[in-house]
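Pasting a structure here, questions to come.
A single protein chain has been omitted; all remaining protein chains appear in their positions.
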Amino acid sequence: MAAPQTPEQKELAELIVAALNLEGIEPQDIDPDAALFGAGLGLDSIDALELALEISKRYGVQLKADDEDNKRTFASLRALSDFVQQNRAA
Amino acid sequence: MAAALRERRSGLRPNDFGESPLPTWIGRVPGIEAVALPRRLADWDCRNNRLAWLALTADGFLERAAAARIHYGADRVALVMGTSTSSIGATEEAYRRLLPDGRYPADLRRPIVHTPHSLGDFVRAALGLEGVVVTVATACSSSAKIFAQAERLIRLGLADAAIVGGVDSLCGSILFGFNSLELVSPEPCRPFDRARRGISLGEAGGFALLERDGEVGPWLLGYGESSDAHHMSSPHPEGYGARRAIQDALTRANLTPDAIDYINLHGTASQKNDEVEAGLVAGMFPARTLASSTKGWTGHTLGAAGIVEAVITFLTLQTGLVPGTLNAQELDPACGPQIRIHNESADVRFALSNSFGFGGSNCSLLFARARHA
Partner (left out) sequence: MSTFTAYVNGVSFWAPRLPGWQIAAPVLRGEAVAPLQPATRPVPTLLGPTERRRAPDTVAIALEVASRACESAGVDPQQLPSVFASTHGDLAISDYMSETLVRTPTLLSPIRFHNSVHNAAAGYWTIGTGCHEPYTALTAYEDTFGEGLLEALAQAACGDRATLLVAYDIEARGPLATMVSSRGLVGAGVVVSPHAQTSSLARVRWRTTQGGARTVALQSNAELVAGNAMATCLPFFEALARAEPRTVCVGLSPSLALELDIDFPAAGCADEG
């Protein structure tokens, strides 16, 4: 059973679905701990770049998608949301 | 160009293009801004067509084209041009300078420069050609594929000769576009280097005249075209399409890999292209086949890469000076013995030139030094 989303995770989930035009997925159905890339949501490296762009526009957080650390940051909705909340512009 | 290749003199410079240039290196052609088109061609004026004009008027090509037009007839010389962004830079400028009512500024209110065939139509008008006229836009393979297309037209008798050319110029779309894909290097590109960090964008224009017959000049012996069918912006991981294009070029030319003296590689200095292409060459060719990427001299000129590198290949065939891979210092372990850093001298009779593009479009051209090489 997926953990319930926090409000910040829900907002980010909505951004992900909208930015990537994901079909057949409701933002609230994204399991915060499921993998975003590869298996799970099945996003690829171009999606990572697109997401980094949208996140930077919305939250003012810079993400360089190639960074090794980013594999952890992008690992799941929870990880990404935590990173965004910790680093967002005031 | 021959001197620059011989002297290992790169044309790359720190990016100074546009208002807020990204921190990268570019292959910018000096003097485009100062070009004045003949008055009769004013309707087509824009940076990309000025670069086309520079290329047309270089090396006596304009005179050669005029002679071909007279010799064969204006409707019997086909024109096949290659580009990726054509004159989109003019549209970008129009948007920057929009009038308060949303219209383009008067000097840019010329529909022909705001459509991709701007290039083909400009060259048609510049050369007075009245036959087949077309612009091919398959990203980085564009001005290699033009050779294949022209050969078919001549073979079928739809033309007796063809002018093929490629022109692509720096513009916001490509600089910021490739930047958005994180494919652009902060330093001059180093193809096939183990520490390469991406591409350097460049601009260029080039032309060639193709004829059925002739004793002088390189001979187009074969070509191969294919699709990767994998991903829009990454090559097939095993180089399936590239291998097929190379193989088809060899087959059409009735040659085997060991006949090839030199390969001008696509070698963009992107992580993936170079890894795949290096492995492919190592697997397909004997150690004696020399190979290099010349994008350290020119940058990646996108829709003009095919023609530029075909011309470099012609110079190599004619002079025996084989360019190495400028800016590479330590080759990636994926490279076999073929890929060279330094220039060499060799007897080059048969050469290949590879152009592999966005959207998985591949083209490999096989040239011979002479008809009976």
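Order of writing sets the chain letters: A and B. Residues in each chain are counted from 1.
Simple rule for what comes next: a contact is a pair of C-beta atoms (placed from the backbone, for glycine too) under 8 Å apart; a residue touches a chain by one contact, two chains touch by 3 or more.
On a predicted model such as this, the values are computed, not experimentally measured, just so you know.
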Listed residues B:11, B:131 or B:235, member touching the removed chain: B:131
Sole contact to the chain not displayed, among B:91, B:270 or B:353: B:91
In subunit A, positions touching the absent partner: 20-23, 42, 44, 46-47, 49-50, 53, 56-57
Residues belonging to subunit B that touch the chain removed from view: 20, 22, 74-75, 84, 88, 91-92, 94-96, 98, 102-104, 109-112, 114-117, 120-121, 124, 129-139, 145, 149, 152-153, 155-158, 172-173, 176-181, 225-233, 240-241, 244-245, 357-363
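Criterion: only the chains that are shown with their structure count from here on.
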Rounded Å distance between subunit A and subunit B, as computed from the means of their C-alpha atoms: 39
Subunit B-facing residues of subunit A, complex: 45-46, 49, 53, 64-66
Subunit A-touching residues of subunit B, taken from the complex the two chains share: 180-182, 232-234
